[in-house]
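Take this structure, written in structure tokens, and hold onto it; I'll ask about it next.
Note that this complex is displayed minus one protein chain, with the remaining chains in position.
Naming follows writing order (A and B), and every chain is counted from residue 1.
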Amino acid sequence: MSAVTVTGPSRSPALVALERVQSLLLPALLIGEVIVFALLSSRFLSADNLVNVAVNAADIALIAAGLTVVVLMGGIDVSTGYAVGLISWFLATLMSSGTPGALTLIVALIGGALLGLLNGLLTARLSIPSIVATLGTSALFQTALFALWNRRDVFSGPVLPFLSGSERAAGVPLMLLVVLVVYAALHLVLVGTRVGRSVFAIGSNVEAARLAGIDVRRVRLLGSLVLGLLVGLAACTYLARVGVVQASSGGELSLLAIASVVVGGTSILGGEGSVLRTLGGVVFIALLENGIVLAGVPSLWNGLLVGCVILLAVGVNGAVVLLRRRSGVAE
Amino acid sequence: MTDRTGTVVSSGGAPPLLTASGITKRFGATRALSDVDLVVAAGERVAIMGENGAGKSTLMKVLAGVHSPDAGSITLDGAPFAPRSPDDANRAGVSIVYQEPSGFPHLSVLENLWMGRQPTRRGRLDRGAMRDEASALLDRLGLPARLLGRKMGDLSLADQQQVLIARAISMRAKLLILDEPTSILTATEADRLFALVDQLAGEGTGICYITHRFDELERVADRFVVLRDGRNAGETHEADREALLAMMGSSGEIEVDRAGHLVAETSTTEAPTGGHGGGAVMLEAHGLTAHGAFAGVDLQVRAGWISGLYGLVGAGRTELAMALFGEHRIDAGEVTYRGVPYRPRSSRDALARGIAYLPEDRRTQGLLPHMTVGENLAAASLAVLTRFGVLSRAREAALVKRWSDDLAIKAQGSGAPITSLSGGNQQKVLLARLVATEPTVLMLDEPTRGIDVATKSEIHRRVRELAAAGAAVLVISSEMAEMLTLADDVTVLHEGRVTARLSGEQITEQAILRAATGVAA
């Protein structure tokens, strides 16, 4: 399309306002949410409850952190839930046979890395669209779990104490610290290293990234690996939370992790976003699920609110893009 | 007329920066480059010229590591140079900046400058160093340092282009290739670019500059290398238009004549429609305005007449045609169709009235790449091939046969995938798609861009026949030759405004170019 030169594109007031809405949407929703639930339930803001929320959200938080890296590059992964389920089966089995926790943790990380690399191989190396590839692997993981489960639930305690909610320092569960360390590290890498910036470059314009000498396939593979490792870690916290592995354990996590990333405001088309925003998305959804229960609303309403928030977040995003296009700002 | 002066080594007798010799490149059956030579000295500004399809871009892409040549060798600074990728070429000191800027729209200018080779300290980006060096660079190039923090996607195309040039410079480019850089720029922006190019050349960078614009030749180049049909056609140090046009003129006699007495030539042998002013006014625009694209445009398209609409890329010609076709916003002005007020709302609207439009970019706007030749050809005619929404295969086949015969489309049956055709035949299919709707007004946007000479003249002949048969034709082109051979009258746009209306003897290259570049008459 031949474009007319627009020198110094002017942003309409509506666009500026909407962009502000876009950047403030999540903080505003979070604050609103906290106020509403605090008014509805006196227990909501208690330290106990908040710690409880944090512990329960750890697995989603870890998956969503890794998923953000993949989404930033324009990819997606719908297999994370059953990957968690599958790995936790192994963990639970190992634990119940008396394997030391540290060793089990290593197995979790290796297992996660392998599953992540499988996805990375299919998408980055063999160029299968990520939605299709991970649909396929999700089905494989689900079935593998089902086969291994073989009508026998496996019960297990936490892999390591610090990966459960019970071990705390000054009232703060160590698990929460693990999650925060992961987010901080990932954030620093994405913002402050060459490979981190390459992630954004690939999501913004793959062709230009290639021209800039970035090894696109390797960075993509690396992204899948990081997600895999975090999925392995998430399997540990998942197991600590639920205590039992069943036929379809973990399945519900896949879409919830995607929802957290999207609500956080990372663009599903890649190039724009951050893990910190994702953390916001995770917190929002976790507080929502908890607050609803405390407020005495049947948890059946959960999905309704999560769905509305996803649509709201993506809707504002879409309106900004539309306005931007209309006012002639190059995308 | 191969006045090939290939012995010119370089301007100053200095050792050449880059020597390419015997470069040959094939794409499938077509030979894009045959045995082409090119020498560039340090600090020299070389304009690479030639008609569309002459091989300019292919040659530059070979130098920039995008294509690897099938034969021939290149040396850079005396050493063999065989880049395997654009990145390879960049590191060796050959950078290319394309017509359409392509950076990272979501990232800051600073990041765009450094992407892929950011300085680090113990693994972490050294932002201080990045910023310092980048501001020094922008400063040197006369660009404002405040750009650094802005998002690339928020900049104007001109600024984005400057950023990409700055990026190339910061990579210590020894040879900088600019592919029609001014086509998206306004006159002032272009002046800024020229100043930048001069400065770089002064500092010893070799420049290869692809251009179609004669008016900027003297400004941008010390030497002019002309390609024709993928071969060296000559070179000169003089920005002599006549001589350059003669070199560029492809195999046809028409073109060579055109450089001399084009109008006389075309009107005797090739312009059956001319001379009587055409028939009724079919489509007329009055004071048509779309902010940011074109303003106050008056235009008439007459039955049995070929009107030309000329303008450089970015002049607003495509937007104007799109507006008449109902696919571009109109802010003010009137359009009448057959004398009745008409507000084009959508392409469906326009097509239903008999107004057809051949889009500028075959690949992105015309082809339906997953579909067959027949399905592509019939795409705009479905309404007449159906009863109650059900397609009649027999009638579709008849329509496809009729028009593919009519345009002599070479394909292995109408069921062949459209992508299996050559560019020229694809273009014929798209033209057939329009003609099959039996329109009264035909708007053809760059009807022969990037196709071979033989097909080009076939299409030109067919367009004349259509006009002779009573169609009102508007040919939109940035190609001078097309205006001179086809148009009965020419309207010239410059930065969205009509700067000239020429007919008959007035249609000369000089007059058109002067108006198109905004030089006062």
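Everything that follows uses one rule, which is that a residue touches a chain if its C-beta (ideal position, glycine included) is under 8 Å from a C-beta of that chain, and two chains touch if they have at least 3 such contacts.
In the analysis below, contacts and distances are computed from a predicted model.
Peer 1: Would you mind picking the UniProt name of the chain not drawn here, from "3-methyl-2-oxobutanoate hydroxymethyltransferase", "Thiazole synthase", "Autoinducer 2 import system permease protein LsrD" or "1,2-phenylacetyl-CoA epoxidase, subunit C"?
Peer 2: Checked against "3-methyl-2-oxobutanoate hydroxymethyltransferase", "Thiazole synthase", "Autoinducer 2 import system permease protein LsrD" or "1,2-phenylacetyl-CoA epoxidase, subunit C": the hidden chain maps to "Autoinducer 2 import system permease protein LsrD".
Peer 1: Which residue among B:121, B:146, B:286 or B:348 touches the omitted chain?
Peer 2: Candidates B:121, B:146, B:286 or B:348; residue touching the omitted chain: B:348.
Peer 1: Looking beyond the chains shown, say which of A:51, A:110 or A:135 touches the absent one.
Peer 2: The one listed residue touching the chain not shown is A:135.
Peer 1: Any idea which of A:180, A:195, A:294 or A:314 touches the chain not displayed?
Peer 2: Checking each option in A:180, A:195, A:294 or A:314, the one touching the absent chain turns out to be A:314.
Peer 1: Of the residues A:76, A:92 or A:226, I need the one that contacts the missing chain.
Peer 2: From the options A:76, A:92 or A:226, the contact with the absent chain belongs to A:76.
Peer 1: In the full complex, which of A:18, A:87, A:108 or A:122 touches the chain missing from this view?
Peer 2: Touching the chain that is not displayed is residue A:122.
Peer 1: Touching the absent chain: which residues on chain B qualify?
Peer 2: 325, 327, 346-348, 350-352, 357, 359, 363-371, 375, 379-380, 382-383, 386, 389-391, 393, 419, 433
Peer 1: So that we can see where the missing chain sits, which residues of chain A does it touch?
Peer 2: 76, 78, 122, 126-129, 131-133, 135-140, 142-144, 146-147, 247, 251, 255, 258-259, 262, 268-269, 298, 300-308, 310-311, 314-315, 317-319, 321-322
Everything below uses one rule, namely that only the chains that are shown with their structure count from here on.
Peer 1: What residues on chain A touch chain B, complex-wise?
Peer 2: Per the touch definition, chain A meets chain B at residues 1-9, 192-194, 197-198, 200-201, 203-205, 207-214, 271-272, 328-331.
Peer 1: Within their complex, state which residues of chain B touch chain A.
Peer 2: Counting only chain B, the residues touching chain A are 85-87, 90-91, 102-107, 111, 115-118, 120, 123-125, 153-158, 160, 184-186, 189, 292-293, 313-314, 316, 318-319, 360-361, 364-365, 496.
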